[in-house]
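With one protein chain removed, the remaining protein chains of the complex are shown where they sit.
The block that comes next holds chain A.
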Amino acid sequence: MSGDRRGIIGIAPGGLSRRQALAGIAGTVGAVACPAISYGQADAIRIGHLTPVTGFLGPLGEYAQMGVRLAADEINANGGVMGRKIELVMEDSVNPQTGSAKAERLIERDKVAMIIGEISSATALGIGQIAARTKTVFINTGANSDAIRGKDCNPFMFHIEAANSMMVQTVGNYLKAANMISGKKWYMLTADYAFGHDLLKVAKKYVTANGAQMAGEDLVPTDSADFSPYLLKIRQARPDIVASNLAGNQITNFIKQYAEYGLQMPITGFGFDTAVAWGAGQGNFAGIWPLIWHHLVDNPSSKKFVEGFSKKYGRLPENQAWGDYNSLKLVAQSFAELKSTDPVKLQEHLRKGAKFDILKGREGYFRAYDNQMIQEMYAVKAKDASKMKDKWDIYEPLGVVPAAGTDLEVLAPEKDGTCKMPA
């Protein structure tokens, strides 16, 4: 409703002077009023947020929404950006078709300054294409597929979320140290959609390059709730290691039923979200897993985030909340530094390697090659059930990669030339 009203003001004869007046108050007449006609007109800066809150990724989407809301609250409590409040326009992206349609509507009708969100790699691809066409910045906070950083990359799609290959390299470091790769037989279960296919490719390449053999691999439809036929196949194949390339609720079901069948092979996974492991329940979680961030990361800004989140929502934040929280924070910081919400300027600023505090030991930046956020990564190991203090206390940190003093970019996807940014 309010969007329509603003739209009318925007085309009314008096609209331009009103816009200029507002811009004048912000002290940025030249920067805002001229090119960004549709962006300077509202009192608030509208940010679009799209993520699946229903379906098998829904549990993660909920954390994404909590994260971005917390960031907006903190920014607004500190006086907003250039004196303007942040206003979130949030939608359930549902599936690739709906997600694309909603992205278009957010941009055309709601006139959002940029879009944050998404978890599904298939939907992120669609939103990314719309971002490129409309020259609107989209920060992907949860889709891992290497392909959207490779052949499907574009200058307006940024990735704060780690690429599949970063997750694989991260956990791979620890698996190598635990002597779980070389000479071992691996069995992989993979989510049967864009993300899983992409992850399987990267994971298989990594473990076989490091001396492992494949004992088997199965694709699992995303609506599969019963894993028993897969578990029987795994037991029959007698692998040394069982690895998950699953996603969302699949991981919860897999962890629960793996424990139910009492299979003894160590498990690990290349894609992971804390929320789905918390949901597995006592005595079920096991293995070594990679994470882009977790609530035990030990530094002051991370602790402050955990504290603020817990206070607002009564539960701990996890990696998905981290992504959406930091995306809005870094966009707000960029707007303030640029003194503008112009999307092209934002895009240039981010691509120039601006550094951001993303609650980690070292600052992160988007690299210009593929717009991937270059950053520290973590791995965790399941805690013994008897040592858990409460239902949140399911793992202990294994450390951070790359090691201090090493170039952060060693984890990033190879610059193999598949991403060709239009100049």
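One rule holds for everything that comes next: contacts are C-beta pairs under 8 Å (C-beta built on N, C-alpha and C of every residue); 3 or more make two chains touch, one makes a residue touch a chain; residues count from 1.
FYI, contacts and distances are computed from a predicted model.
*Asks:* Would you mind picking the UniProt name of the chain not drawn here, from "Urease accessory protein UreG", "Amino acid/amide ABC transporter membrane protein 1 (HAAT family)", "Anti-sigma regulatory factor" or "MaoC family dehydratase"?
*Replies:* "Amino acid/amide ABC transporter membrane protein 1 (HAAT family)"
*Asks:* Give the residue, chosen from A:G61, A:P155 or A:P239, that touches the chain omitted from the document.
*Replies:* A:G61
*Asks:* Looking at A:S93, A:T170, A:S224 or A:N319, which makes contact with the chain not pictured?
*Replies:* A:S224
*Asks:* Which candidate, A:S100, A:N144 or A:Q257, sits in contact with the chain we can't see?
*Replies:* Selected residue, touching the omitted chain: A:Q257.
*Asks:* Given the full complex, what residues of chain A touch the hidden partner chain?
*Replies:* Considering the whole complex, chain A reaches the absent chain at 53-56, 58-59, 61-63, 192, 218-221, 223-226, 228-230, 232-233, 235-236, 249, 252-253, 256-257, 259-262, 275-276, 278-284, 391.
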